[in-house]
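Down below is the structure, laid out as structure tokens.
For this depiction, one protein chain was excluded, whereas all remaining protein chains were kept in their positions.
Let's turn to subunit A:
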Amino acid sequence: MKKLLKTVIAAAGILATASAFAADYPAKNIKLIVPFGAGGGTDAVGRTIANSAKDILGKNITVMNRTGGSGAVGMSFGAQSRPDGYTLTVVTREIASLPQMGLMQHDADDFELIRLVNLDPAVVLVSADSPYKNINDLIADAKANPGKVKFASTAAPNFYLMTLEKDQGIKLNAIPYNGASEAIPAVLGGHTAVTMVTPGEAISQLRSGQLKALGVMSKERTALIPDVPTLVEQGVNVTSGTWRGIGAPKGTPAEIIEILGKAFDEAMASQEFKDFMAKGAMTIHNMNAEEFTAFVKEDTAALGALVK
């Protein structure tokens, strides 16, 4: 009897696994791991794309916040999940930086990257009454006073700043704050001279004129703040920013990646998703699996050069 039961359970197990690979994907609800807390930007992007994609896939996508270690805990958890297409992960730029700093055991190679969803440049911000008029004023001051210009850093280490420092051979006094919500008041209150955040994080201070943008760190001007020149335009050939995409554990069948990729394409094109991203001052940037994989490889190399 016991033996029979074992056989039945084993058979059921094989059937269940087989069905996961079959053409009827998705047969059950999908879980999306968000490696940052509920209410933040990454969470909002994850929840909204999940909401838009669920109607396309015909199954619910439930979001699970798994926070800790600047995203390392959630992304490692996602990388170790069963590669059956039922556990997906919101992959953020930390996948390119943390492993190289020894702060995460998994890296981008542990994922099948499906789609890049969002790419935002960093903006260099000073308070409205700052003596700096453009990025070159800041660079000149930093050159004259090495290590003296106070920079409100949203994370330690700060790659936006390090890219600029390396390119220009300057050094700022980077003071680590817990994210944009603490770094922005530090600039508003005059405790620090400058900060770098994404446009969405500072949109209300930019609109009200409390903060002044010295430049945006992208190749071309961003539609959200079209009046702000890029650093490149000002003769400083530096770009940096942050990005978020969706990945599945390595080994997930190609057909499933294909199905998911198409679903996310459709979700990103939906009016609902476009409206949400526009309101949050975030830029939709769709890259397919190959482009996204190459992009992450390139970014990992760029960050590696900064870390070393």
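Just so it is clear, a contact is a pair of C-beta atoms (placed from the backbone, for glycine too) under 8 Å apart; a residue touches a chain by one contact, two chains touch by 3 or more; residues count from 1.
Here is the rule we use: contacts and distances are computed from a predicted model.
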Self-check item: Undepicted complex member, UniProt protein name, chosen from "Penicillin-binding protein A", "VacJ family lipoprotein", "Putative tricarboxylic transport membrane protein" or "NADH-quinone oxidoreductase subunit H"
Solution: "Putative tricarboxylic transport membrane protein"
Practice problem: Taking the full complex into account, find the residue in A:V73, A:V232, A:I284 or A:A302 that is in contact with the omitted chain. | Solution: A:V73
Self-check item: Those residues of subunit A which, in the complete complex, touch the missing chain
Solution: 37-40, 43-44, 47, 51, 64-70, 72-73, 76, 101, 103-105, 148, 150, 156-157, 173-178, 181-182, 184-186, 188-192, 200, 203-205, 207-208, 210, 276, 279-281
